[in-house]
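Only one protein chain is missing; all other protein chains are in place.
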């Protein structure tokens, strides 16, 4: 299918602003809950990242893409950061931190990667919706987000498709982590700027 | 530098929740402004995507990554979508739409790509902060977002680093566009699910 | 380490041409053996690709990168091709072919992906050094290459590091498959050219 079919007999659907309003409301409620109940976990996660020798990010699907946005910013901050799956990403080891996100906390490739990271002597930091998941069980730093996981398509937690709300939250948490690490680094914006890629 | 240095003599910086709260407030103000002043532009952009033969997404840096999140969702919806730069992305042509985002509207690779798309007979849809930019000038569908561009490091529009607020907005607008296209498609969540990658 | 140290007291190592000569000799011997003993398998693999509804490529490390070179060429030929792991790659299904390469035939992510492809009703085509591997066991089209696998660092099969010879062979076999499919398609070079990406 290369175009979205519309049934002309049905009433016009609500516009994009209605969707944007819905998303903002869900994001606000979810981040409010995180701020109320998980403030210490967030600070703990920031501390873990700040003390890492190197940071590796690993995710599947859209939460993996969201973590790439975080990875780029952490590089701008002067940290050594690698995306798992990139061609030049080396082996993880002691002193390193694996930052990962999985709504369900059960994504096979993520759980396997996190296990391998722990075995290699690295710490693992997790963002997930599932406090009781295998992934949450092995972590040194975990933030539990009250958003639907990708596998939950019931619509009871979020009216959005699959893990949309979780993935949006991962991106915003990543940016909040960056913002806090930036403030505590004492660097000005002009000190970060020269680190941006200059060959594209 | 592999760890963020802290000066122990300074008072403790605000926690991550303070950063998250700041981001949410900026995102809310920006999307409010878009919803108030750009509702028609958003619907026009949704219409342009819905009628596309194929959708190509092109972005640089973090706004490019944000568009990849949108691209994945549009594929889940059953649309034919390509990320410019991917190995199997073919040539764009008549009937296709290039969806792009650039805070400044002047990023060289984006402007060149958009020019090439127009010359090839494709439509171009743009998300930008700069109504008067070269990119906004050639578009058939443009949404202007009142967020700081990446090059604006003055801090007057946003307290976040560089184009952070713009990039967050691109991601949320992309998800709002998807949500609206999903509603008008009449497909259930269970109809989208079998399109998710099953080999990872 | 950011630079290769040299011990000035040792004699000068052989130049790059010696390495290139070694590689060429190994590649020649390996492809000779494939041509002598695996001609039918290669033609069977070409036939499998030619009849595919869509082609998905999957590999890990350098053999995965080599398959990306093949994927791009097959797209130039007009075939529908996806790289597993790309953002817009959909689910595989009946009529599709998964083209994969694994020196050892035991790489976990590849074996899992191949199993999933078979379960989804797709065919699997494999390039491997290991005729008795799990991967070779489930295939509809398999080409066995007498080159060292990545895990074989004994130096008995190849003087090159790890799976270098296998990965070079994968790339050359991929180009030979393309060249044959191009000839049988009857398309001229000028017919392929307009399919090259025009937005970069």
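Letters A, B and C mark the chains as written, and numbering starts fresh at 1 in each.
We take it that a residue touches a chain if its C-beta (ideal position, glycine included) is under 8 Å from a C-beta of that chain, and two chains touch if they have at least 3 such contacts.
Since we're looking at a predicted model, the values are computed, not measured.
Looking at chain C, the residues touching the absent chain are 1-7, 10, 13-24, 27-28, 31, 34-35, 39, 42-43, 45-46, 50-54, 60-62, 65-66, 68-69, 72-73, 76-80, 109, 153, 155, 160-162, 164, 167-168, 171-173, 175-186, 189-190, 192-193, 196-197, 200.
Residues 56, 58, 68, 71-72, 75, 81-92, 98, 109, 113, 116-117, 120, 194-200 of chain A touch the missing chain (whole complex, contact as defined above).
Chain B meets the missing chain through residues 65, 85, 87, 108-109, 112.
As a convention for this text, only the chains that are shown with their structure count from here on.
Superposing the C-alpha atoms of chain B onto chain C requires a rotation of 180 degrees, rounded to the nearest 5. Rounded to whole angstrom, the centroid-to-centroid distance between chain A and chain B, based on C-alpha atoms, equals 17 Å. For chain C, residues that reach two or more other chains under the stated contact definition are 85, 87, 109.
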